[in-house]
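Of the protein chains in this complex, one is absent; all others appear in place.
By letter and in written order, the chains are A and B; residue numbering begins at 1 in each of them.
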Amino acid sequence: MMSKTNQPTLQGISSNKTKLRISAIFIIIVGFYLFTSIKTESSLLDLWSGKNGFINIAKSLFPPHWSYASTVMPQLIETLHMAIIATTVAALISIPISLLSAANLFPNPFIHLPVRFIMNVLRTIPDILLALIFVGIFGVGVFPGIMALIIFSLGLLAKLLYETIESIDMNPIEAIRASGGNTMQVIAYAVIPQVLPQFVSFGLYVFEVNVRASLVLGFVGAGGIGLLLNQQVSWANYPNVMTIIIIIFISVVIIDYISNKIRERLI
Amino acid sequence: MTEFTLPPKQKKTPWQKMRPYVIGIILLAIYIWTFTSIEIRWSRVFSQHTIESLTRVIPQLFSPDWSAFGKVMGLMWETLLMAYTGTLMAAILAIPFGFFAARNMVKNKFLNTASKWALNAIRAFPELVLALMFVAAVGPRPFAGVIAIAIGSIGMLGKLYSEVIESIDMNVVEALEANGANKIQVLFYGIIPQIIPEFLSYAIYRFEIDVRASTILGIIGAGGIGTLITIATTNRNWSEVGLILLVIIVVVTLIDIISAQIRKRLV
Partner (left out) sequence: MIEFKDVSLVYPNGTQGLKNINIQINPGEFVVVVGLSGAGKSTLIRSINRLVKPTGGELLIDNENILKYGSRDLRKLRTKVGMIFQNYNLVKRSSVMKNVISGRLGHTGTLKSLFNLYPKEDQALAYRSLQRVNIADKLYQRSDQLSGGQQQRVAIARVLTQQPNIILADEPVASLDPPTSHQVMTYLRKVNKEDNITTIVNLHFIDMAMEYADRIIGMRAGEVVYDGPVSDVNEATFEEIYGRKIRDEDRVGGSDDE
């Protein structure tokens, strides 16, 4: 033991204060969990008592009904088409928007702050909720689904892109300005070459996101494979459901793989 | 000195010459295929019906029905509880997955690959598809939503955890082993202190995503504010949808801000 008055007394490895804080945080997290799991009827007890439901469903999914695949494929392709169109349109619109949101190109906060604010708001709205609203306006079909995907991915893409633009090397921009280039030329010669690979990469990433999102848009009548999935589940036709799940799984894995390979080569 | 020497043409291999054309043709083919086979009912999109809906829906969306505020906030609270329960479950259950998938922890190629594949497989499915299955299994209640959130989150958190574990400083582990520490001691003194802040940070980040995901689970009966969205849109009660939108935007934004602050302090 240390005996000098000014020395801190040894109280174990960590100080009491740290111990107290960690315990308090721990108790709050666990306590709140107990509360929420009871409130949402999702405690471990519920999991135990509900296990038969899961087992029954899992059993009834097999064997998948393979011949149903021919009905699923056209819907899958429609889903992919929705994602392709939405990603393309969102990518085109995101270019001017991200340029306007970049503080290094448009230092005037009255330009970039409002644009960013709108994009931030768009990103918080779930795509399926947008789809519901557009179905209300345009009626059921792929069009409201595409619109929902465009708006949601626009927010995402614009954010990724303006952050990239803000991180570019400003030196070439100065050089182009110094040799008499105007704003368009500065963008074409100094900004675009620096951000193009990332732009394509983000576009592919957003395409992946859109494929996943478009799978479920059919739940609310906005086109694609989700319609079949919802239908078959509500008819309790589980072998067909399993067929759809397998097809979704394979196509998502393939798309992610291709997209990842391209993105790796880009940067 | 000749004033007019043109620069020599760039030497390219045949593949380099062909590449832009090949890429162009592939892209063109994809777009032609997409736009010729997608069935957008333009007659419905640009119809009298649409104009009527637009003039009815849009103004109502922007004049939220405040009388429903209590009801909406109650369900938003349930949504947050669901997200919390699901995220915390996943944050804990993802830990073994993370360790099994990390090459520096488990020196068994088969286990590594199997866990990585399991995590990838989970991530191929949107939460809403999982929720649809669980609603079929345990009935339309928040429990189904919580399980969907938990499983979906394990896919992402397990992958991120394994990356964190693979990036830790193994010298510390080696030093402890050299001191004669056993496996459990190495875990608690060498590994956990290195990974805790990042694990927490990722779990909180995932909570942000799960809050967004939980808001829509109710659309297929898995609890939370989404339940109300379905009712309101079926009844064409657009001013209530407007209020729900507003609440989602504000709550999601607040949670993002708080979570970003906490994560900044953690790492």
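Observations on the model:
As a working rule, contacts are C-beta pairs under 8 Å (C-beta built on N, C-alpha and C of every residue); 3 or more make two chains touch, one makes a residue touch a chain.
Since this is a predicted model, take the numbers as computed values, not measurements.
Contact with the chain that does not appear here is found for just one residue of A:T88, A:N104 or A:Q194, A:Q194. From the options A:A175, A:A236 or A:I258, the residue with contact to the unseen chain in the full assembly is A:A175. Taking the whole complex into account, chain B touches the unshown chain at residues 3-8, 10-11. Taking the complete complex into account, residues 169, 171-172, 174-182, 184-185, 188-190, 193-194, 196-197 of chain A touch the chain not shown.
As a working rule, only the chains that are shown with their structure count from here on.
Contact residues of chain A toward chain B in the complex are 29, 32-33, 35-37, 39-42, 46-47, 50, 53-54, 56-57, 77-78, 81-82, 84-85, 88, 120-121, 124-126, 128-129, 132-133, 135-139, 141-143, 146, 212-213, 215-216, 219-220, 229-230, 233, 236, 241, 245, 248-249, 252-253, 256.
Of all residues in chain B, those touching chain A in their complex are 30-31, 33-35, 37-41, 44-45, 49-50, 53-54, 57-58, 61, 78, 81-82, 84-86, 88, 120-121, 124-126, 128-129, 132-139, 141-143, 145-147, 212-213, 215-216, 219-220, 223, 229, 233, 236, 238, 241, 244-245, 248-249, 252-253, 256.
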